[in-house]
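Note that one protein chain of the assembly has been removed; the remaining protein chains are unaltered in position.
The block that comes next holds chain A.
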Amino acid sequence: MRVHPPTARLLTASATLLVAVSAAVNLMTETPSLAALSAAGVFAVVIGWVIVVRLPDSPVGPALAWCSGSVGLVDSFDATAAGALGEAGAAFVARFGEGIWPVNLLGLLALLLVFPDGRQRGRLWTAAPVVFATGAVLVFLGLGTGDEPAGAPLALVLAGLPLVGLGLILAVASVFVRYRRSSELQRLQLRWLLLAGSVVAVLLVGGWVAEVGGAPLWAAYSPFIFGIVVLVPLAIGIAIVRHDLFDIDRILSDGAAWVLTLVASAAVFAAAVFGVGQILHRYTAIGSTAAAFLTALVLLPIHRFVRDRLARVIDRDRFVAVKAVEEFAAQVRAGRRQPEEVEAVLRDAQGDPGLSLLLADGDRWVDLDGEYADDQEGVTLAGGSDPLARVVLTHVSARARRRAAALAHAAWVPIEVSRLRLSLRRSNERLVHASAAERRRLERDLHDGAQQRILATGMRLRSLQRGLVGEQAAEVEAAVTELEETVRELRRLAHGVRPSRLDDGLAPALEHVRAATPLPVHLAVDDLPALDDTRALTAYLVVTEAVTNVLKHARASRIDVTVRARGERLAVQVRDDGVGGAPGEGSLTALRDRVTSVGGTLTVTSPLGRGTDIEAVL
């Protein structure tokens, strides 16, 4: 149910007027305590106005204002009856005013029916106002028409009162039904009302206890009154306007946990005092001391127990989510899951499929694949003063942020391990890239530096040789031959540093390997996408190293080398038909290090007598 904003404003304004009138009337009749109460009613009106301003079409604002307004209306009636406006009107008003008191509950009834969003769930609840109104009219007629409460008027009253009560009960029940059928947001809002209602109930019980204990009435019940006129409107205001401001689930669950703990420990104390008294047949300081000691001992365990149980019931979502993340962290510690799965786990627990986890890398953020990410808003997890990680949410609210912070905290270890593993891998990659670049530079230096100078020297010698004959010419010839050898040597060296064949691509470079291998090599190379230097070099070295191993150990008769593109990845396979049983360490370790350092995997299958199959996926 939505109301027209002008109607909402009119309703709220009329409630405001009624509260003002009742305060004024009470002041005139010199009943300051009632005036103060009326003034306290202003609080509900103010919050009603706040809601009307923030959400102009919500029925909650006017309903809240009318909680005070209806009391003000009845109050003015009563004051008038008491003679505030002179004797003439007083008798008339007093006569009808007798039966007007159900009107006091009008605002509350409306509030119970429309909170939090004005939507009715279930047809039965539309009956509540009808039942209530019928009852109120019967009571009004019964009390207001007869001079004596007897006969027909009494029957009216007796019929009307249960209806008034039933209307109220239906309204309260509607709140519970609504809670069960509501979305998460409405439940959150309803929990605020639940919180305020519980506090009022606790204060009421406190009032009874205080009254029994001999406190003056006003002192015993003023916290309760304060709860009704201030806390309830405040809770409703927060629920409607800023339901997200505080974690209502935690407040409710923790608050209830403390109340229950207090009650339980008081019971323990009383039982202990009583028990010791029974044993010693008198009440002594020892008994009280023992009781205090016992209570102090059980206080914390009781609180923990109660808090956990309540959290499971009241703050269930958060409890379950945090538990799921903690369970994952335990599995990571046990080695059953990979810490990098943490992002998926957080997405599930948070209920936000678009959630992303960024890891701190120096001053920047990287995702779990090591790609740099923009500096986005999110919940930052810090270890000491340095940020460790950031959870970026797609559904952002204060509640979601609190939830994400709690979950990230529970996932601290997997997150930190992922971050460290990632940074290790990245620094390895950097090293490999740097060393590939270094090899390339070295090779180029050899070609462009040393080789050129040797050739230039050789050419000078050749020029020199022209003018010489006999032994000297032969000497120069020998020197030039020596230089030619040196150049060839350098070329081989440079080739070992980084095969310049790779300049022509991986396939031609592998052709050379095939040609230089004394065994038949069957080479199958797919059409490959453009390879970066590091991957091409790694693939090349995997093949050369594996082929060298086959020649050394395998006693094979043929080798199959296949290079395939698998999506983004490159699969290099070297298979032989030799003796198998390749040891896991030695040159295979070096090969595995090389492959893993560029983020690849190396699989070796080598059953005895059935050849060896080495596959690297880069």
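Just so it is clear, a residue touches a chain if its C-beta (ideal position, glycine included) is under 8 Å from a C-beta of that chain, and two chains touch if they have at least 3 such contacts; residues count from 1.
Heads up, the rule we're going with is that contacts and distances are computed from a predicted model.
Per its UniProt record, the hidden chain corresponds to "DNA-binding response regulator" from the list "Copper chaperone NosL", "Ferrous iron transport protein B", "DNA-binding response regulator" or "ABC transporter permease". Here one chain is not drawn; of A:308, A:377, A:475 or A:504, the residue touching it is A:504.
Screening A:376, A:463 or A:589 for touch with the missing chain picks out A:463. From the options A:279, A:334, A:469 or A:515, the residue with contact to the chain not on display is A:515. The chain not shown here is touched by just one of A:264, A:487, A:551 or A:617, and that residue is A:487.
Considering the full assembly, A:452 is the residue among A:427, A:452, A:557 or A:589 that touches the omitted chain. Within the entire complex, the positions of chain A that touch the omitted partner chain are 444, 447-448, 451-453, 455-456, 458-460, 462-463, 466, 480, 483-484, 487-488, 491, 494-495, 500-501, 503-505, 508, 511-512, 514-515, 520.
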